[in-house]
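Excluded from the complex is one protein chain; the other protein chains are retained at their positions.
Labels A and B are assigned to the chains in the order they are written; within every chain, residues are numbered from 1.
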Amino acid sequence: MAKKKVKRVDLIFKGCDCNKVLTDALKMPKEEIIQMLLDSELKGRGGAGFPTGLKWKMAAAEKGNRKYIICNADEGEPGTFKDREILDQIPLKVLGGMALAAYVTGAREGFIYLRHEYRFLIPKLEKTLETFHQWMEDFELDFTVKLFIGGGAYICGEETALIESMEGKRGEPRNKPPYPTHDGYLGKPTVVNNVETLVYSMMVMHIGSGEFKTMGVKGSSGSKLFSISGDTPKAGIHELELGMSLDDFVKEFGDGNTKSVQVGGASGFCVPRNRFKEVHVGYEDGLKGYSIPTGGSMMLFNSSRSMYNVLHNYLVFFEEESCGQCTPCRVGCQQLLKGVEAVKYGEKSHKYLDDLLHLAATMKLTAKCGLGQSVANSFSSIVENFREEMIY
Amino acid sequence: MQKRESAIKAAVQKHGKERKNLLPILQEVKQIKNYLSRSDVAEIGVEMGLALAHVYGVASFYHFIDLEERGQNIIWVCKTISCSMKGSNDIVMTLKERLKIKLGETTSDGKFSLLETNCIGWCHKGPAMLINDEPYTDLTPEKVIQIIDDYYTNN
Partner (left out) sequence: MSEKMINLVIDGKKIAIAEGTLLLEAAKSENVKIPTLCYHEDLCVAGNCRICVVEVEGWRTLPVACATPVMEGMVVYTNSPLVRRARRDVLAMLISEHSTQCTTCYRSTNCELQDLAAEYNIDNEIYINLLKDKVFTIDRSSWSIEKDESKCIRCQRCVRTCAELQKVNALDVIHRGAQMRVTTFFDTEMSDVVCTNCGQCINHCPTGALTERRYIDGIWDAIGDPTKHVIVQTAPAVRVALGEMLGYEPGARVTGQMVTALKRMGFDSVLDTDFSADLTIVEEAYELLQRLKRKLVNNEDIALPLMTSCSPAWIKFIEHMYPDYLDHLSSCKSPQQMFGAIAKTYYAKKRKLDPKDIVNVSIMPCSAKKFEANRMEMKDSGYPDIDLVCTTRELGHMIRQSGINFKELPDSEYDNFMGESSGAAVIFGVTGGVMEAALRTAYEVITGREVPFEGLNITSVRGMEGIRDAKIKLENVLPEWSFLEGVELAVAVAHGLTNAAQIMDDVVIGESPYHFIEIMGCPSGCIGGGGQPIPTNDEIRKKRAEAIYTEDEKKKIRKSHENPEVIKLYKEFLGAPLGELSHKLLHTKYTRRERV
């Protein structure tokens, strides 16, 4: 991956005439919209990085006229807050993205699955929906969007858990296949897109796929919103091009004393200072290719922080937020938490950390859902890089 | 009691009996008294024609569907890492002292319940908390006391 300095972008929040973007887009053949998205190489901004154009294409290919578009606004990853900001500032762009998806796939109903913690946004969103529905009438697009409020469960950010929750069940991820584009909400083809992804689909329509691709690097095109917190003088939301090295990132956002960056939130990876130069932020092969995909959570820690405390905080989070249905996630999270405590308090030898690393590898291989597979990431990367801090 | 029952019937009528409406119904009924009692959950199950154990299973899954009696206002202090780094512990301590309750408890006047919660999405402005639906950010002990005092004077 080519090195790139941190490049600031002003695309997402910049004023644009959504009505005009939609007017133009809805005149295009559906296939063309899909092609534009495919060409743009836009990938899901929630963190999983599935190509957006492909997802829409799959749902569009499904037969039947009952399909659903769901905007995943169950932003629960620790350190992420960009979806809240988007919904607060530019809700029409999100809805515009949903309208595009509806037009392309033939869906007539949509939902914004808003996390409970963002209930304060409801009045504003409802007002925006009025405007939006008026637009839909004007465009003669049969598409309505409703709000669905979450009950407070991190796991519902996983798309099949989100769907289960909307169906009145416990928010437990499903077995896959089938995938939601084939068998989603109420058994119908369903597109679940992250808030930010929907906005970028509008932006691709607005600026064109070619222009979009001039940003970022190969395999990780375009820009992305980063939620930056922790030991940084510039905490907040920043839109940056993908592909930057962590070294450049820390130079821009660090406080001069950064010892590690947690990329991707509690389910992401902790990168220590000595690896800043080789690690990039983008979608390719995970840590192996030294690049880390992320939903945008970037937490910086300086040398005053105990990485044990950081890890402990994450593990408490997962012990509570795991849905609990599958063994590796339910039991694994408890074991990791109790395990690091036991080592810290001298009840277990430091060698027990190796047993736990082994367990973490199994969790990654055997958990039922994408989140379950990633809950041990922070454990592995923190223990591997800050072993002494776990023991003493 | 009468009022709650009719509220449950009304909520079920408004949303419809299909299972997909369970979460909105649980939420709507919860809003009335800030928690769902055993009999509320039972009533919802009966009204919707769902198994009671199942409704309980769903309700207990979600953090903000309270199944324990709560005060008029629920304070949720974020305990996740970014807020914790910025001193959420001090905020909890201050609230405990001001309200004279422990975590999980409700003030004797029934005004406030004090709870912790996981990341509420204000990591860049920690420490943060919710009182009911309202977020409060960049908290300091002084600010928190002011917020509580304002609740008392304004209500």
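By definition in this document, a residue touches a chain if its C-beta (ideal position, glycine included) is under 8 Å from a C-beta of that chain, and two chains touch if they have at least 3 such contacts.
As the structure is a prediction and not an experimental result, all values here were calculated from the model.
In terms of the touch definition stated at the top, the absent chain reaches A, B within the entire complex. Only one residue in the set A:Leu42, A:Met98, A:Leu114 or A:Ala153 touches the chain that does not appear here, and it is A:Ala153. Among A:Arg170, A:His206 or A:His238, only A:Arg170 touches the chain that is left out of the view.
Residue A:Gln335 is the one among A:Asn72, A:Gln335 or A:Ser378 that touches the chain missing from this view.
On the side of chain B, the interface with the absent chain consists of residues 38, 41-42, 46, 51-54, 56-57, 60-61, using the contact rule stated above. Listed by residue number, the positions of chain A touching the unshown chain are 153, 155, 170, 175, 177, 318-328, 330-335, 338-339, 342, 348, 355, 358-359, 362, 364-368, 373.
Going forward, only the chains that are shown with their structure count from here on.
Averaged C-alpha coordinates put the centre of chain A at 26 Å from the centre of chain B.
Residues 75-81, 83-84, 115-120, 122, 148-154, 165-171, 186, 227-231, 235-237, 266, 297, 299, 305, 309-310, 313-314, 316-317, 320-321, 323 of chain A are the ones touching chain B in the complex. Residues 18-24, 26-27, 50, 57-58, 61-65, 79-82, 84-85, 117-126, 130, 133-135 of chain B are the ones that touch chain A when the two sit in their complex.
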